[in-house]
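Right after this comes chain A.
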Amino acid sequence: MKVINLLSVGLLSTALSTPVLADVESQDPIKLTTHDWTGQIITTTIMGEILQKAGYNIEYVQADYIAQFAGLKTGDLHVAMEIWETTGREAMDEATDTGKVVNLGESGMTAIEEWWYPGYMEELCPGLPDWQAMNDCAEEFATPETAPLGRYLGAPVTWGGFDEERIEALGLDFEVVHAGTDAALFAELESAYQRKAPIVLWLYSPHWAPAKYEGSYIEFPEYSVECYNDPSVGINPDAAYDCGKPVGPIWKVAWSGVEEKWPGAVAAIEAFDIDNEAMGALITQVDLDGVSVDEAVAEWLSANEETWSGWIQ
Partner candidate 1 sequence: MTQRIKLDCRGIWKIYGDDPGGFLARHGDKPSLGQFAQAGMVGAVRNTSVSVMEGEIFVIMGLSGSGKSTLVRCLSRLIEPTAGEVYFEGRNLLEMSEAELIDLRRRKMGMVFQHFALLPHLSVLENAAFPLEIQGVDRRTREARAREMIETVGLQGREDYYPRQLSGGQQQRVGIARSLVVEPDLWFLDEPFSALDPLIRREMQDEFLRLQSLLHKTIVFITHDFDEAIRLADRIAVMKEGVIEQIATPEELVLHPATAYVEDFTRHIPRAKVVRLHSIMSAGVPAAAYAGELPGTMTVAEAADQVEAASAPFKVLDEAGVAMGTVASRAVIDVMIGRTMT
Partner candidate 2 sequence: MSGTAGQGEAVSLPMPTQAQDKARKRGWLFWLLLFVTTWGFSQWSFALYKALDARWIIRFPKQYELQLDTVISRLMSWLVEEASFGWFTFQQFTRFLSALVEAPYDWVRSLLIDGFSTGIGQQAVQQVPPLSWIAVIVMAMAIAAYARNARLALLAGGCFLYLALFGQWESAMVTLASVAIAVPIGVGGGLLLGILSYRVPVAERILRPLLDLMQTVPVFAYLVPILFLFGFGPVSALVATVIYAMPPMVRVSTVALKSVPEDIIEAGRMMGCTQRQLLWKVCIPTAMPSLMVGVNQVIMLSLNMVIIASMIGAGGLGYDVLTALRRLDIGGGIEAGLAIVVMAIALDRVSQAFATRNVRQRFIKGVPYHQRHPLLSTVLLVLLLTTVLGQFLPFVQSYPDDYTLSTSRYWAAGMEWINVNFFDQLEAVKTVLLTVLLLPVKRFFGGIPWAWGIIAMGLIGWRIGGWRLALMCTLMTFFLAWNGLWAKSMVTVYLCAVSVLLASVIGIPLGVWAGQSARANSIIGTVIDTLQTLPSFVYLIPVVMLFRVGDFSAMIAVVLYALAPAVRYAAHGIRSIDTEMIEAGKVSGCTSRQLLWRIKFPLATPSLLLGLNQTIMLALSMLVITALVGTRDLGQEVYIALTKANTGQGIIAGLSVAFIAIMADRIVAALARRSQQRLGLE
């Protein structure tokens, strides 16, 4: 170790290379947060690579999805690329209200969250994907613990979603069983899919699962704000939540100081725009085909040069 030390001192003092400093506002690294799902990491890596090409220094910091807002407020963290309308809205609003965090607009992707079933269920339950068919085959979905009600595998409780209310309002003969994490969701799906066993569960896009497994989202009555807030709206006049889940944009947010320190970078981030289809393809490449994130992103960057070069003008 001593040797290494000596070597490094020696080499440092004779270092010849003086790197070319690009023409950007600040050489300090911009800290982009990464979370624990692939899509977000891809989005963030694309953004990071583009910013690097524009001459900025980048640091990826792994942070918890919700806890990161504390860091964004203090300037410990700088940019978060995916705040989902469906799961992060509350925390985001709380943070932007303090004025220390700013919303940099939509990412172009739309978050879809809904009940989902594998394609082979259509044989057992011919009326699908219409939600009204669900009650006819609730027993198909039942397990010993829930019988005679059907079993609906819901998302972790923290994700919200009002599924209990929906079941009540629409008179569905189902019971919600909450998974603890999304990994548990997909484990059950994989297991059922291997056995061609009945299952209906919460899925979301963009994600690899809807791409890997053949199946569809259930079609509930269309979401509206009133449907959630006003019992009289919708098919059940006495209950709210008698409709499907909202779809919503995925937002980009940043620490408010970023605008002053790296205005050019902010412009690029605001310009960032990618759609569900492109993202879905990237996620599939990484999660199902085993391509590394870096490779997938590099490929995308070289194929879409004219798209992103516009963002860093």
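Candidates were picked such that all candidates are chains of the complex that A comes from, given by their letters.
Some points to look at:
Following the convention adopted for this analysis, contacts are C-beta pairs under 8 Å (C-beta built on N, C-alpha and C of every residue); 3 or more make two chains touch, one makes a residue touch a chain; residues count from 1.
Predicted, not measured: the structure shown is a model, and the values here were computed from it.
Taking any copy into account, the candidate from 1 or 2 that touches chain A in the complex is 2. Note for the complex: chain A touches candidate 2 at residues 1, 3-4, 7-8, 11-12, 15, 17, 19-21, 27, 29, 33, 36-38, 52, 56-59, 61-71, 74, 76-77, 91, 143-145, 153, 156-158, 177-184, 186-188, 190-191, 194-195, 197, 208, 287-288.
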